[in-house]
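Omission of a single protein chain aside, the complex is shown with its protein chains in their original locations.
Right after this comes chain A.
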Amino acid sequence: MSAMVGTPRRAASTLGSLRRVRSLARAELRLLVRNRTAMFTALALPLLTVAGVNAIGVGEDTEIPITALTVTMLIGFALLYVVYYNLVTAYVARREELVLKRLRVGELTDAEILGATALPSVVVAMVQIALAWAVASVAFGLAAPVNAILVVVGVAIGVVIFVLLAAASTAITRNVEMAQVSTLPLLFACMIFSGMVVPAETMPDTMRDVVQFLPLSPVIDLVRLGLTGQTPAGDTVDFGASFSEAGFPLVIASLWIGNGVAAVRRWFRWEPRA
């Protein structure tokens, strides 16, 4: 609808911004905890999905250690379910309840409203990922990562991309029920083609050339590169070389972030259609 309004901010107003975001995020956390469906999506769905995929033995024939594959999958599912799907429903629910409109007559900026609403889901996803990584390392012998920075950067970028895509997807989501349908194309495309379940190097080259542009693909590529040193083409690189291999996924990720911001500015609606 309208451009996000942001004036140059000084230190004092940064504090004010943090205070506002904390207050709204705390209320959003309460709402998340009180919403059983959202809690199931946030807490159980990623773990169940990963367990299910492991049980049917997908990915066992690749060269990637199964623990690394599992952690990568969990990161992917956490971003898709906990961040993306959950936030599409949260944003749409707040829009239809006129909560977003009300928040916009207050002191919060547009970015603060979207950020604070996203925060509880993002934190849940992060905690899940951190726990999974820790458990895999301690209990299941996941080797020390080749480049931990790339893993962290990959997850952080993934969070930004999927928060933006969730906000953008509300434009094609009339109500909360519709979210189950409107999120499907992106969810399926990312699950099947982003290399989290079916590793990229097992795909034909031409297919890989296309699917590397999916929003989750650069995230998975970065995380796997960081965890195992494996490139999408199937080569294995060391710490130093992993940085140059990260260049292309980072370019794709920044394209998604840039376009995501533009899409939200252009299409995000703050109140229900009249």
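FYI, contacts are C-beta pairs under 8 Å (C-beta built on N, C-alpha and C of every residue); 3 or more make two chains touch, one makes a residue touch a chain; residues count from 1.
Assume contacts and distances are computed from a predicted model.
J.: Could you tell me which of "ABC transporter ATP-binding protein", "Transketolase", "RNA polymerase sigma-70 factor" or "NADH-quinone oxidoreductase subunit H" is the UniProt name of the chain missing from the displayed complex?
T.: Per the UniProt record, the undisplayed chain of the complex is "ABC transporter ATP-binding protein".
J.: Based on the whole complex, identify which of A:A55, A:V105 or A:A139 touches the chain you can't see.
T.: Considering the complete complex, A:V105 is the one touching the chain left out.
J.: Write down which of A:L31, A:I66 or A:V176 is the residue touching the left-out chain.
T.: In the full complex, the listed residue that touches the missing chain is A:L31.
J.: Taking the full complex into account, what residues of chain A touch the chain not shown?
T.: Spelled out for chain A, the touching residues are 2, 5-7, 16, 19-20, 22-24, 26-27, 30-31, 34-35, 94, 97-109, 274.
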